[in-house]
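Shown here: the complex without one of its protein chains, the others still in place.
Right after this comes subunit A.
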Amino acid sequence: MPTLKDISVRLKSVKNIQKITQSMKMVSAAKYARAERELKQARPYGEGVKAFYDRAEVKPPVEQGKRLLVAMSSDRGLCGAIHSNIGKAIKSEMAHSADNTMIVCIGDKARTILQKLYQKQILYVASEVGRKPPVFGDAAKLAQAILSSGYDFSSGTIYYNWFKSVVSYRTSQLPLFSMEQVMQSEKYPIYDSLDNEVMQSYMEYSLTSLLFYAMKEGACSEQSSRMTAMDSATKNAGEMIDKLTLTFNRTRQAVITKELIEIISGAAAI
């Protein structure tokens, strides 16, 4: 049986936690509003980059070449299953074929999830992600790091959380292709007057754009998911406070009753 003091300490700490989760919810609500506004503008951009691969019917290589998996997460937790979903998707992909595959982790959370199993296959980790909204320059730095890593992959996949609505997101994939792969596609010859230099710049730029787009989707999903997570945390804390208050009052009443009985029975004994 907890004493009155125990309960009041507990009650106080739960109240403090509720205050924290509530303000975290407010903060992520403001961040989410901004992320969504920016995502609206980034979407046509991302679709534009994807359009070429769809129209040119670029296919992943038939035989397994070197592959690159990009895990788009961030540094910050407390946002539901956002990061673990990315980790799960990559783990299931790695379970199929772990040879010849390297992973690029964007954000510390992805690294923590993946480093135990695939420590040697982590090519690059980008940290300091998620504190500020992603900008194109971040994607450019990332693309630069991937291109200058010396790992020439023939195909790849970006795993990111596609933002559907405030309450839902979907862990999705964006395909990455190497220049050779694009050149081997059936429809490539109908594209007019292309030289290698133009192609190379084009591929580099489109990698950057895809990363940028995935970052934007990820950031928006993360903020919305954090908002929902913090909202339910606040609700749960509220329920806990109600229960604790009830126990507190009951215990207080019990203490008073006990004292009265002691006094009365003491008086009766004389």
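In this section, contacts are C-beta pairs under 8 Å (C-beta built on N, C-alpha and C of every residue); 3 or more make two chains touch, one makes a residue touch a chain; residues count from 1.
Methods note: contacts and distances are computed from a predicted model.
Colleague: If you look up the hidden chain in UniProt, what protein name do you find among "Ribosomal RNA-processing protein 42", "DNA replication complex GINS protein SLD5", "ATP synthase F(1) complex subunit delta, mitochondrial" or "Ras-related protein Rab-30"?
Modeller: "ATP synthase F(1) complex subunit delta, mitochondrial"
Colleague: One chain isn't shown here. Among A:V14, A:V49 or A:V104, which residue touches it?
Modeller: A:V49
Colleague: Touching residues of subunit A against the unshown chain: what are they?
Modeller: 41-42, 44-45, 47-49, 51-52, 55-56, 135-136, 187, 190-195, 197-199, 201-202, 205-206, 209, 212
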